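Just passing along the structure, written as C-alpha cells.
Missing here is one protein chain; the remaining ones are kept as they sit in the complex.
Chains: A, B and C, in written order; residue numbering restarts at 1 for each.
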Amino acid sequence: MRVLIWNEHRAEQANPAVAALYPDGLHGALAAATRSLVPNADVRTATLDDAGHGLDDLDATDVLVWWGHRAHDELPQELAVAVRDAVVAGMGFVALHSAHLSRPFVQLMGTSCALIWRESDDREHLWCVAPGHPIFAGVPQPLVLARHEMYGEPFVVPPPDELLGVSWYSGGEVFRSAAVWQRGAGRVAYLSPGHETYPIYHDPAVQRLVTNAISYVAPRGGRRPDLLACPSAATPPFLGGGA
Amino acid sequence: MRVLIWNEHRAEQANPAVAALYPDGLHGALAAATRSLVPNADVRTATLDDAGHGLDDLDATDVLVWWGHRAHDELPQELAVAVRDAVVAGMGFVALHSAHLSRPFVQLMGTSCALIWRESDDREHLWCVAPGHPIFAGVPQPLVLARHEMYGEPFVVPPPDELLGVSWYSGGEVFRSAAVWQRGAGRVAYLSPGHETYPIYHDPAVQRLVTNAISYVAPRGGRRPDLLACPSAATPPFLGGGA
Amino acid sequence: MRVLIWNEHRAEQANPAVAALYPDGLHGALAAATRSLVPNADVRTATLDDAGHGLDDLDATDVLVWWGHRAHDELPQELAVAVRDAVVAGMGFVALHSAHLSRPFVQLMGTSCALIWRESDDREHLWCVAPGHPIFAGVPQPLVLARHEMYGEPFVVPPPDELLGVSWYSGGEVFRSAAVWQRGAGRVAYLSPGHETYPIYHDPAVQRLVTNAISYVAPRGGRRPDLLACPSAATPPFLGGGA
Partner (left out) sequence: MRVLIWNEHRAEQANPAVAALYPDGLHGALAAATRSLVPNADVRTATLDDAGHGLDDLDATDVLVWWGHRAHDELPQELAVAVRDAVVAGMGFVALHSAHLSRPFVQLMGTSCALIWRESDDREHLWCVAPGHPIFAGVPQPLVLARHEMYGEPFVVPPPDELLGVSWYSGGEVFRSAAVWQRGAGRVAYLSPGHETYPIYHDPAVQRLVTNAISYVAPRGGRRPDLLACPSAATPPFLGGGA
C-alpha cells in the first residue's frame, strides 16, 4: 500500500511551539506512525511547497492523507480536482482536523464544510458510535484528549455514508469527528483530531485511529479510470432485451 | 391528522413523584402539547391496560407516539408486529426515551436497541446536526435540559436514514438522540428526551421537538396495504420487453 | 415558492427538430408545467446567454431547476460554486437529464457524475423504489417512456440519501434515475427524463414527477447563510460543562 502523507507544513515554520512538538513536521510524525503501525505501507511525504505541490504522482498513490490549515487557497483548484478524480478512480483519502476546509476535501464533499470552533484547551472524549468498525479497532472507548481545539456542530458536510465517531467537549459541544464517505470507487475518511499546538499525533490512540483509517480506505481493487468518462454504449447483441 | 399517544402508564401509578409531575399521565401532557402545537391534529390517548392494549384502531391512526419503560414485555409480540405493519403501510411512529426497548421499536429496528445509561441528574445539551430540518424548527441550539437521565453510545440501532440530533451529557458521554428511519411507506422517529422523573414534557422546547416529529412522520399519501403482500405479477403486454 | 427554470437553450437553436418539439424552449415547457401543477409557484426562466448567465438572483430563488447539455463549460466555475453555496444555505436544486454533467451538479456531488449512454430509441420503464414518496405521488408505476435515450450504470454519484427511482431500458440496462441528496440545509434532486429530441416534458407523468420534485426540495425554513461560515464560538457561561 503506497501512502502519501501531505502536509501544508507552514505552522511548523511560523510557530516555534509547533516546531518543538513536531521537529520532523506533522507529516514526519504521521509518517513514522504509519510505518510503525501499517506494516505493508510504503510511506512517502509531501508538502505544499514541494514541486508540483507534492502531487505529481497521484496515479501511484493508494491512500492520500491530508493536513492543512492556513494556506488552503494556495493549492490550485486543478489539483483539488485531480485529487477528487483519483479518489473516484479508487484512491483513498484521509482528511485530518483542519483539512475540513482544504480544497480537495471541499471538492469531494460538495458543501461548505463549515463548523464552529474554539481554541481553549477543551477536554475531548471521542466516542465510537459504530461498534466493531475497523477504524476503531484497538482504540479506547472513549478516546480521551486531555486538551484540544473544540470543533462543533453543525458540521456542514453531506450525511456520512458511515458515521463512526462523535466527540464531546468540556465546553458543552458535540461534533461528528470520525466519518467515511464513498466517492466512486474511492473512500474518504475525516478524523478531527490533530490541532497543531497539541501533541495529538504523538498519542498512541490517535495514531491507531489514523492508521486504521489509512488501512480502511485503501483501494479494494484496481484503479478505475473508466469511472471518469461517459462512454457511449452500443447494444451488445447478447444483451439485447428485444433482439 | 389522527394522532394516538400511547403510554405504558405504570410509572405514574408506582411513583408518587411521577404522578405529581404528570397528574394526567405522561400521555396527558403529551396530548395537551400536541393539541396546542399541531392545530390539525385529532389527538387520542391509550395505555397498556386499556382493552386491546389500546391498539385496536391502528388503521385509523396516522401517527402513533409511544412511551414505555418497565412493562415492555406485557405487550404481546403480535401487537408489536401489527404496529410494524401499520408503519410499513404508511403510519408514522414516534418512539420516546425508554421506548427504545419497546417491542414495536425493536421490531422496526431489527437490532437490540441497547445503550448505556445513568440516573444521576446529568445536564444535557441536545444539538441539531441537520441544520434546517423541520423536526428542529423553533428548537434552540442546543436544547438544554438542566437535569436528565444519561443515555450513551453505543446506541445499537441501524444507521439512521436521517441523523438529526446528538446529545452531550455533563458526565462525559454523547448520544444520537434524534433520528429518523424509513420503513416501507412509513417513518419512525426516535427522540431521547423524556425520563419520567423530570418535568421534561412540560418544557416548551421539548414539546416543540416532539410535535415537530409528529408532523414530520405523518403519512405523505394514502395507506399502502399492498406493501405487506407479495403478489405474482403477470407480464403486462404493454410492458413486455421482448414483445 | 420562487422557482427559477434554467436552460442552456442551445439545442433549440442548433436543432430544428428540438425547436419544433419545444417552440418556447425546454424552459418554456417546464415553466408552463410548473405554473400549472404547483399553484403556489412564482416561476421565472433563465438561459445561459442571459446577462450574468441568468443567475444574478439566487438569493431570491427557492428552487433552481437546471437543464444543460453541450455547453456545460461555458458556465464560469464561480457561478457553479455560487449555486452550491445557495443550496447549502437552503435553496432546492433539481438537475434534469444531461445536467448530470453540469458544473453546479458536479460541484454538489463531488464525483465525476459519469454514466454510460446510448441514443437508440430505447423503451424506458421508470420504477419507484421508495413507495409512498411524495416525488412519485400521482406518477404511474412504472412511468413508461416509449422512446428515450438510455442512461446506464455505473452512475458515478455519491450514494443517494434517498434513492427513489430506477429505470429499465429495452436494450438491457438499468439506471438510478431519481434520487435526492442533502447538502447543508438544501436538497438536490436528480431526475433522468428529458432528452431534448423526444417530447418528454410534454408527458403529463413526467411533468408530475418534475413538479413533485420542485415541491419536495423547496426550502423548509429560512435561508441559512450561517452554514457558509466558520465562526469562533466562545464558551457561553450557561453552557459550560465544568461551570
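Please note the rule applied: a residue touches a chain if its C-beta (ideal position, glycine included) is under 8 Å from a C-beta of that chain, and two chains touch if they have at least 3 such contacts.
All values derive from a computational prediction rather than experimental measurement.
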From B:V38, B:L79, B:M109 or B:L191, residue that would touch the chain that is not displayed: B:M109
Hidden partner chain, touching residue among B:L37, B:V144, B:A205 or B:L227: B:L227
Given B:D62, B:D85 or B:D203, the one touching the chain that is not displayed: B:D85
Candidates A:P131, A:P204 or A:P231 - the one touching the absent chain: A:P131
Touch criterion as defined above, residue of C:I5, C:L55, C:V166 or C:V206 at the omitted chain: C:V166
Contacts of chain C with the absent chain, listed as residue ranges: 125, 127-131, 142, 152-156, 159, 162-163, 166-169, 172-174, 176, 241-242
Touching residues on chain A - with respect to the absent chain: 90, 123, 125, 130-134, 137, 142, 144, 161, 168, 170, 182, 184-186, 219-221, 224, 227, 238-239, 241
Touch residues of chain B, complete complex, unshown partner: 77, 84-85, 88, 101, 107-112, 114-120, 150, 152, 154, 156, 158-159, 161, 169-173, 181-184, 227-236, 239-242
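Keep this in mind: only the chains that are shown with their structure count from here on.
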Chain A onto chain B, rotation angle from CA fit, given as a multiple of 5 degrees: 180
Copy pair chain B, chain C: interface residue numbering same or different (half cut): same
Where chain A and chain C are represented by their mean Cα positions, the distance between them in whole Å: 30
Rounded Å distance, chain B centre to chain C centre (Cα mean): 33
Contacts with two or more other chains, residues of chain C listed in rising order: 161, 170, 182, 184, 227, 239, 241
